[in-house]
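Every protein chain but one is kept in place in this view of the complex.
Coming up: chain A.
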Amino acid sequence: MFTYKTFVPRCATTGMVLLALSASAIAQPLLDGHNIKPELGRLVPDYQGTIVSGNGSGLPLGQASVEQGERVFNARCAACHGLDGKLAGNQLAGGIGTLATAQPVKTVGSYWPYAPTLYDYIARAMPYNEEKSLSVDEVYGATAYVLYLNGIVKRSEVVSDSTLADIQMPNRDGFIELQQ
């Protein structure tokens, strides 16, 4: 049971707050509450997560050829994106060079700045309604095939964790980053 003495007085709280916050860049003014924290986080040193960044960090080991990717795409993606990736309303390919026109067509080929983002997105969010059902190599394959449909890689190419970040996307320099 709590007794009065188990409560930490507010004045003591303020002193501890300043100490606790010194690690963060921006110290918060103490509002109505307190910030005596229970520190309950459990150590998980081996946690890797599945976030793949634009520079390729986080890509898992794996690879697939465009041809392997074609089989994945036709079986698992084409119904919703078209065999050529150009199904209207859900287009993945084409539109390169249209961004400054009155009818810009934004696709992976015309708009996306980084190829590893395609791996990241397919791995986490596609096929729609059967998310995360592809193997790592199948995701590399689908990635390779979508890039091929956009003319970004050749039919004979293999895409892997060590090559994806080096693939130059046509709209790589098309963005102005407001938070940098």
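FYI, a contact is a pair of C-beta atoms (placed from the backbone, for glycine too) under 8 Å apart; a residue touches a chain by one contact, two chains touch by 3 or more; residues count from 1.
To be clear about the criterion, contacts and distances are computed from a predicted model.
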Per UniProt record, name of the chain withheld from view ["Sulfite dehydrogenase", "Carbohydrate ABC transporter permease", "Tryptophan synthase beta chain" or "histidine kinase"]: "Sulfite dehydrogenase"
Interface with the undisplayed chain - residues on chain A: 20-21, 23-26, 28, 31, 33-45, 47-55, 57, 80, 89-90, 99-104, 106, 108, 111-114, 117-118, 120-121, 124-125, 128-129, 131-132, 174-180
